[in-house]
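Quick one: this structure, given as structure tokens, is what I'll be asking you about.
With one protein chain held back, the other chains of the complex are shown just where they sit.
Coming up: chain A.
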Amino acid sequence: MDLKFLDFEQPIAELEAKIRELRRVEFDNDINISDALEQLENKSKLLTESIFAELSDWQISQLSRHPGRPYTLDYIDLMFTDFHELHGDRAYADDPAIVCGLARLEGQPVMIIGHQKGRDTKEKIYRNFGMPRPEGYRKALRVMKMAERFGLPIICLIDTPGAYPGIGAEERGQSEAIARNLFEMARLKTPIICTVIGEGGSGGALAIGVGDRLLMLEYSTYSVISPEGCASILWKSAEKSQLAAEAMGITSDRIREQGFLDEMVREPVGGAHRDFQTTAMHLREALLRHLEQLRNEPVEQLLAHRYQRIMNFGAYIEEPGK
């Protein structure tokens, strides 16, 4: 079993391993089996398409945290030029779980803020698995205010299991740091585009997720609590995560139905982790389109629209006059 693949991806993994093996045989023995190879490749493509055509919500939830998925720094590398990382909250520390910086998107200067997970064990620990501490959110707020001062649009890339639940994080005011960002982002005088690129984990995600647009990659998720967390509280068993994922409606499809989404950004067949380039191209195209729309809005109108958008969040019944 290949650990880089999720369980439902195993048939694809096996077929691909077979193709690689045949290629090796073809090359080493100088024989021509390209017809057979082509057939197998087609089969692999069809298999991937058929598996991905009917993914369950739980499978999508696993894809959204696939260890091979592109992270913020990968997107920065593929979509932006002239990136300069900005470190530190000017008060306590630099939090590597959030990456901030100046960069250009098709020549336009922007401010980028994104959660960052690690690839190998060492980096995972360094990035704290993409779980920010208060200083991460305060760094984000610092650069957002800078972006406001210098008229730069803000691009937020969301990918976190949640804000870090640790002793130090509580001591330094995790709650206040998140709350302050929600408060300030609601009135920041510059366009903000938020995209969930992987895991949108609750308040820790929302703390860089208030803005004028919400985009989600096709196989990303956004939820108030992880399916495992929800299952262990409401079903008293973490094994019911599949049910919890479905009940909460956390996929881009379901969130579009709920009316929160401005755009779902398509991923290549087999998911973003199989083709970083194409995914980045799709996202870049979407970001440019939304930036163009927002740039032309006068600030007063931009803020009024954002406020109305936020006030519309919610589903309730209003009984007629009393």
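Definition applied: a contact is a pair of C-beta atoms (placed from the backbone, for glycine too) under 8 Å apart; a residue touches a chain by one contact, two chains touch by 3 or more; residues count from 1.
Note that in this section contacts and distances are computed from a predicted model.
The subunit not displayed here is recorded in UniProt as "Acetyl-coenzyme A carboxylase carboxyl transferase subunit beta", chosen from "Peptide ABC transporter permease", "NADH-quinone oxidoreductase subunit H", "Acetyl-coenzyme A carboxylase carboxyl transferase subunit beta" or "histidine kinase". The residue touching the chain not shown here, chosen from A:93, A:146, A:243 or A:281, is A:243. The residue touching the chain not shown here, chosen from A:143, A:225, A:283 or A:302, is A:225.
Where chain A meets the omitted chain, the residues involved are 163-167, 169-176, 178-180, 182-183, 186-187, 202-203, 206-207, 209-210, 222-225, 230, 233-235, 243-244, 247-250, 255, 258, 260, 307, 310-311, 313-322.
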